[in-house]
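The other protein chains are all here in position, but one chain of the complex has been omitted.
Moving on to subunit A:
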């Protein structure tokens, strides 16, 4: 395992790159979500396909999650964005990066695009949104409810019955994260960008939503707000598209990268990605 010290935060990093000995076609940074998420969600879904297509893939566990350190406090959005900035600096990543963010990971991606516009090539945001007063209010509710429910043995037993032992274990870990840190109070207290800051995010953005998720309602708002944003709604999916429909996310990401100047290679390069995606009746 590789750990990188980010000003005192021991951060777990995984990299997968092309195996053909040639320089990578691009660098992608994959950003996972809150609580039950970790870099494993990408490691087992999107990352191998990107590496096989010639992309250098950088994944890390966000503070408090996975194998990265869990400080008792310091979980405002700007601190997560600061970790990403420090990580890029420590690893001397000077290329423009292609960001893929799942849920809160996308919120971090928008934060980096705001802080370092010249370093972000594009953003693929899965079931995600930039920080806003509405976002902070919603996260406050979700985190409060999670904090209450994930310490309840009956709830955890119910999760095990409904979603299986692995999800139940992730839920238990999330409960420990909430009980042991100030995350639930810090996230809603994050510094929120003014609307003008969001309008200034000029990089291309693809926002992916599940048709059954309440986030899909905001697609039109985000498309109108950001200078270069379009949306794709995946039918029949809820919030966990990355886990539930990894093949759809893979196809979307590869065609999105190919459409934004990344010369993909390997078995992915010759494929006609866009028609395959269209056939799944996205939109």
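In the analysis below, a residue touches a chain if its C-beta (ideal position, glycine included) is under 8 Å from a C-beta of that chain, and two chains touch if they have at least 3 such contacts; residues count from 1.
Basically, contacts and distances are computed from a predicted model.
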{"item": "Among \"Cytochrome b\", \"Extracellular solute-binding protein\", \"ABC transporter permease\" or \"Acyl carrier protein\", the UniProt name of the subunit that does not appear here", "value": "\"Acyl carrier protein\""}
{"item": "Contacting the left-out chain in the complete assembly, out of A:169, A:185, A:230 or A:265", "value": "A:169"}
{"item": "Touching residue (missing chain; options A:16, A:159, A:184 or A:258)", "value": "A:16"}
{"item": "Option from A:51, A:77, A:159 or A:262 whose C-beta touches the chain left out", "value": "A:51"}
{"item": "Positions on subunit A contacted by the hidden chain, ascending", "value": "1-2, 14, 16, 38-41, 43-45, 47-49, 51-52, 61, 66-67, 164-166, 169-170, 173, 243, 246"}
